[in-house]
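As structure tokens, the structure follows; a few thoughts come after it.
The complex is shown incomplete by one protein chain, all other protein chains being positioned as in the whole.
Labels A and B are assigned to the chains in the order they are written; within every chain, residues are numbered from 1.
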Amino acid sequence: MSSSLLSVINLTKKYGDFYANTDVNLNVKEGSIHGVIGPNGAGKTTLFNSLAGSTKPSSGKIIFDGQNIEHLEQYDRPILGIGRSFQVTSLFPDLTALENLRLASQAQEPARGFVFWHGITRKGFGQRRALHMLHRLGLDKQAQTPIKALSHGQQRILEVGMALMSEPSLLLLDEPTSGMGVDDIPQMINLLKQLREECTILLIEHNIRLVTEVCDQVTVLQAGKVISEGTPLEVSQDEKVKTAYLGEGI
Amino acid sequence: MQNTTPFKTYAMGLIAFVILLPLLIHSQVLATEILIFAMAAIGCNLLLGYSGLLSFGQSLFFGGGAYAASILSINFDVSLLTVIGFTLIVGIALAVLVGFFSIRRQGIYFVMITLAFGQLGYYAAFLAEDFTGGEDGLLDVPRVALKLPFLPDVHFDTDISFYILTSVLFVLSVMLMQLVVNSPFGSVLQAIRQNENRAEAIGYRVKLYKIAIFAFSGAITALSGALYALMLNFAPLSNIDIEISETILFMCVLGGLGSIFGSIVGAAVFLLASDFLSELWPRWMLILGFLVILVMLYARGGLWASLMIMLERAKEILGIKEKHNV
Partner (left out) sequence: MSLYLFQILNGVGLGMIYFLMGVGLTIIFGMMNFVNFAHGAFYALGAYACYVVMSITGSFWAGLVLAPICIGILALGIEKVLVRRLYAVDHSIQILITIGVMMMIREGTLLIWGTVPKSIRVPELLAGIVAFDDFVYPVYRLFIVGVTALIGIGLWLLLEKTRFGMVIRAGSERPHMVALLGINIDKLFSMTFIGGVALAGVAGALIAPIRGVDAFMGVEALGIAFVVVVIGGMGSFSGALIGGLIVGLVQSFTSGFWPAGTNVMIYSVMALIIMFRPNGLLGRA
């Protein structure tokens, strides 16, 4: 059996009496792009929150790279190799694009953030790597532009770029194309295809065309539970999935 | 935003400022007071302006520093450096303690918890008469001499010598804080202020950073409280009163959040205005309250930034007129 980079075992997350995730099981193969789909409110983002550590699951296990991680704090996980982008853009709005990426890079050496006795050198503290990433994202010209002055599409690209700064082996992307115009989406698809060479990707996406085009495996969530799993083709022919999406107009 | 003024220029500017200040306002005591409160306002700005933490615990650090320095100076034959060292330790310890509890919550809860700690400190000082003198405060606080090996002792009993001492500590601590806010550490604080959740998601231990900046704030605020007690030769209970937190907060806000230079301006304006107005009208704080409301409604960058904007506008208008003339 080809090795799983990430295994989720019976993961449950409760908010009060409400089950946002119930006994979710998931295996993500190393080197694959694994899609997570499901109607709004299915619990996809909640699952990501548990994986990335921004909430603690109520029960269940998360095994990443052979290690139990469900008890680890959120700030430990990028350093372990889990990068995460947000569904709702979450950047540092008054800082420049360069500074945003530099901060994400600097975070990978935890002690460096406590250096208070001298300034940020021109090349150190993640500066060089941030410039590199800007170039790769095609945002060189926007290096000194504050985030709030960027277009929505540029912000979405940068949102993914932030997650890449930790050089993750597992990348969690939460609806990277959300709110993007049709013209910008091809750029995101290109980026995803490039990334497949570098890391394993778990991808939440509403755009079914995109899912079919890039994903090797797809897991379908509904009302907090896994209802189907398989290749994009298998999943799209599953009756349960069709019913789940009924009325969503797909 | 990164401050691009070269470090040396900044230091020269500060030195020029402390030399000119007493000449301009003709009172060494008032000048000393301005420097002391500027340090406290900077301590507040480190938290509020740079890290987004609105703390009402400042009175605890200020008063704690005042008591620490006074108790040591009254009861022991020590050198000034020992007093300063002890003050800094007490300030940092108090700040780490308050920080540890208050950062468990965010936003409005955080503010309320720091305020509760400020109140707790006040009532504790009131009770601990043996150490703090209770309601009467500590009287006859001596200005201990600076004792150096192989050199004669340096005394600070005159106004001018005490002003010089304050200036040296002021310049040193402001330079340090200038370094801090422009350092990699300072950049993480900016990130936390703007988006705490993302800062943690990319790998920063947000709570540790918050406690660290509390420590800096506690240190500089305690130092200013100590200097204030030495200046007055007196450590009154009012040094640890919630009103001190308010005063420091107002100086910081008037001067402008996120600007160390602004805090110096804020302290100077506040103290000069209070010096002038309080003689005319004992209830001058009524006007101050109104002023704070106006600044927060219409000039959030603070007085200095507003002045700069106004100058720019004036220049623009004049510039346009010149063109017309041509």
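In the analysis below, contacts are C-beta pairs under 8 Å (C-beta built on N, C-alpha and C of every residue); 3 or more make two chains touch, one makes a residue touch a chain.
In this text the structure is predicted, and so the values were computed from the model without any measurement.
One chain is not depicted; across the entire complex it touches B.
The missing chain, though absent from the display, is touched by one residue of B:78, B:111 or B:179; that residue is B:111.
Touch with the chain omitted from the figure is made, among B:215, B:242 or B:273, by B:242.
Among the residues B:8, B:26 or B:283, only B:283 touches the chain that is left out of the figure. Residues of subunit B that touch the chain left out of view are 48, 52, 54, 101, 104-105, 107-109, 111-113, 115-117, 119-120, 123-124, 126-127, 242, 246, 249, 253, 283, 285-286, 288-293, 296-297, 300.
The definition used in the following text is that only the chains that are shown with their structure count from here on.
Across the complex, subunit B meets subunit A through its residues 1-2, 179-180, 182-188, 190-191, 194-195, 197-206, 209, 212, 216.
Every residue of subunit A that touches subunit B in the complex is listed here, in rising order: 52, 54, 73-79, 84, 86, 90-95, 99, 102-104, 106-108, 110, 112-120, 125, 162, 165-166.
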